[in-house]
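Notes follow the structure.
Note that one protein chain is taken out, while the other chains of the complex remain in position.
Lettered A, B and C in written order, each chain numbered from 1.
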Amino acid sequence: MSTASESADWWATAITRMAPGVVELRGIPVQELIGSVDFVSMIWLMVRGELPGECQAALLEAALVASVDHGPQAPSIAIARMTATCGVGLNNAMASGVNALGDAHGGAGQQCVEVLTEIVSSTDAGTDLTAAVAHVTSRHRYVPGFGHRFHPVDPRRDPLLTLVDRAVDDGVVTGRYLRAARAVETFLNEGRSRPVPMNIDGATAVIYAELGFAPELARGLFVLSRTVGILAHAWEETTQGMRNKGPIPRSILPTFRGESRRLPG
Amino acid sequence: MSTASESADWWATAITRMAPGVVELRGIPVQELIGSVDFVSMIWLMVRGELPGECQAALLEAALVASVDHGPQAPSIAIARMTATCGVGLNNAMASGVNALGDAHGGAGQQCVEVLTEIVSSTDAGTDLTAAVAHVTSRHRYVPGFGHRFHPVDPRRDPLLTLVDRAVDDGVVTGRYLRAARAVETFLNEGRSRPVPMNIDGATAVIYAELGFAPELARGLFVLSRTVGILAHAWEETTQGMRNKGPIPRSILPTFRGESRRLPG
Amino acid sequence: MSTASESADWWATAITRMAPGVVELRGIPVQELIGSVDFVSMIWLMVRGELPGECQAALLEAALVASVDHGPQAPSIAIARMTATCGVGLNNAMASGVNALGDAHGGAGQQCVEVLTEIVSSTDAGTDLTAAVAHVTSRHRYVPGFGHRFHPVDPRRDPLLTLVDRAVDDGVVTGRYLRAARAVETFLNEGRSRPVPMNIDGATAVIYAELGFAPELARGLFVLSRTVGILAHAWEETTQGMRNKGPIPRSILPTFRGESRRLPG
Partner (left out) sequence: MSTASESADWWATAITRMAPGVVELRGIPVQELIGSVDFVSMIWLMVRGELPGECQAALLEAALVASVDHGPQAPSIAIARMTATCGVGLNNAMASGVNALGDAHGGAGQQCVEVLTEIVSSTDAGTDLTAAVAHVTSRHRYVPGFGHRFHPVDPRRDPLLTLVDRAVDDGVVTGRYLRAARAVETFLNEGRSRPVPMNIDGATAVIYAELGFAPELARGLFVLSRTVGILAHAWEETTQGMRNKGPIPRSILPTFRGESRRLPG
């Protein structure tokens, strides 16, 4: 093989084909997509390689809408806002927000898809659902996708699950991961006074798993959705014009070895 | 004011309201948005503070669909793919891709909105359109949003402008920025053998300007759109399992002071 | 030219030469550097292409030591600490800290070198120093490198300037940028009740300029120095084991449109 083709092959991709005057995405000329395909279907096309059905796209759309933001107390949002005050581009502020969506902040959806997949595999192999749930959840101190330190009930749970229920009724998805997730919820709440309900990560994990996305893509799609909130917050912060925003007001100075002090204005 | 409210106010936002069991985005409970509002309208709501009309959302949607990807030769995509092979999370790979969308890579749309806005302000103040175009473009060696080093004609230009034309006919937008952009194109091509047509950044800048987005948001929305391509490429790279992917095949070693050498396999 | 050498040339560099069993940095085999050259001289070699004299290295060392940290109220440090709690690698936390060192946070040194360079060029061309200072500073609302919103006197100023004075006496540097900086300080403080003394960015800018570093490298070297503090803080945060650290304690919830509220524990 020549070095030219070797170099080109090193960067070969099944996603994009470029030639002068030509941009094809997953084999479809871009001009056929613009104005014809909605943004959510475009997302699906890019990561999966083919266009979704309308009902599949609707379910993905609900998951993407539900996850856009959870306020500036979330590290990713606070970080994007702070970075936006430091004299960098809006893209740099967004990048640092996205960079914080790691295993402990943006990874619960991915982990929950893994948990649900393991339960479904186990029941497919003949294990009883309750036993599979007990076995799989026993390995987690906190089962990802369940419980919330702030919301007693996550307001995003019910509307998402209602849509999945409807998609099951319509034969769009099988409902196997939904069943597994509900069984986990029941199991975790048995005999508890304080409930541990399914949270946004759990409810969207159900959708991603039902739609056949790989666990890592549950993270990737959550990141994409949260990028909307990150953009909105970075932009709001930018319009306020503060420079070098620290985490707390300047009048409160964090101090060394616990001697808190309040500075004069 | 107490320190508690001072600290809370430091992070106050008009975007999100949180309370136990409550998530409101721009004043709308999240459960009313899930399943009712499409993702593009959600993006608009988050950055603008109110829901768009259907035709406005459709125009934004076209711009977002058109910009998702331009192949792995773009630094942002290559960077995301390389980072994905280095043993970090998918979000980290996405962050580094986004971080590269600076003034020279992702900023042409923002700069083009600024150019178009200046031309429109100038004509509003009574200057003749051609004179305004000549004056504003004279300050740029390369007018952002026009010309492409790779595509003689950008295949994304025509379908986008067709949609803007239709939106003008329907009274959705005024068409003032479209007119300005076409005047720039005419001006740049006068007496040229090699055309300098409007490119993707120019065509989407027209849409963002017509829809009333601030120039910086033209960057922000482009970043959001390109994040889709970044995710798709980072994920494709991940599935291929390479580790520590460098920019060129290992058989070709970049060398010092021009002594190229080919290594034994 | 063959494509092989074209590809290799695309990544050619004067910094590193690699061959099997060979690593040369700026033309020196790495094994001759290890154990012989101190880290600061290594930094100089890498960015400048040659080894520094001992007194030059000592001056750079002082600047690097002085800038390592300014506490967690600085956005870069707070961001690194928050990111470290999100389930990503220590390198990712460091990256987000570094990413915040933009024009408004880490750029004052670079801007101050530019100001000092302009003053020195102006006096070289025959302008009187006071006139040059008045002219150049008149273009800045806040002259970069002077004044501090927190420290009435920056404790890092005096020891750094003392070292520069000594280097001038020893003929290591010319002292032209030091003179310009002192003239700016005098000019800014004339007739003021509240002093606007040179700060850390100003004092290190004097050093970088005296040593002949390009203005952008003043930023780059500051970033390198602050990376030490970023690492120390990210690591301290990691050892404390918090997850998803937000900017303020969870008991204080930032709220929407100014209605601050305190949550029950």
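Definition applied: a residue touches a chain if its C-beta (ideal position, glycine included) is under 8 Å from a C-beta of that chain, and two chains touch if they have at least 3 such contacts.
Small disclaimer: the values here were computed from a predicted structure and weren't measured.
Only one of C:Pro75, C:Pro144, C:Gly202 or C:Gly220 touches the absent chain when the whole complex is considered: C:Gly220.
Note on the undisplayed chain: of the listed residues B:Ile79, B:Leu116, B:Leu129 or B:Val143, the one touching it is B:Ile79.
For chain A, the residues touching the absent chain in the complete assembly are 4-5, 7-14, 16-20, 24, 88-89, 91-92, 99, 247-248, 252-258, 260-263.
Touch with the hidden chain on the side of chain B covers residues 2-4, 7, 71-76, 78-79, 82-83, 85-88, 92, 95-96, 99-107, 149-150, 243-248, 250, 253-254. Listed for chain C, the residues touching the missing chain in the whole complex are 3, 6-7, 9-11, 13-18, 20-23, 25, 29-31, 33-35, 37-40, 42-43, 46-47, 61-62, 64-66, 68-73, 78, 89-92, 94-96, 98-103, 106-107, 150-153, 155-156, 158-160, 162-163, 216-217, 219-221, 223-224, 227-229, 231-236, 238, 248-249, 251-252, 262.
Definition applied: only the chains that are shown with their structure count from here on.
Seen from the Cα centre of chain B, the chain whose own Cα centre is farthest off is C. Once the centre of each chain is set as its mean CA position, chain B and chain C turn out to be 31 Å apart.
Between the Cα centres of chain A and chain B there is a gap of 21 Å.
Annotation: 36 Å between the Cα-based centres of chain A and chain C. Among all residues of chain B, those that touch two or more other chains are 7, 9-11, 13-14, 16-18, 20, 89, 91-92, 99, 248, 252, 262.
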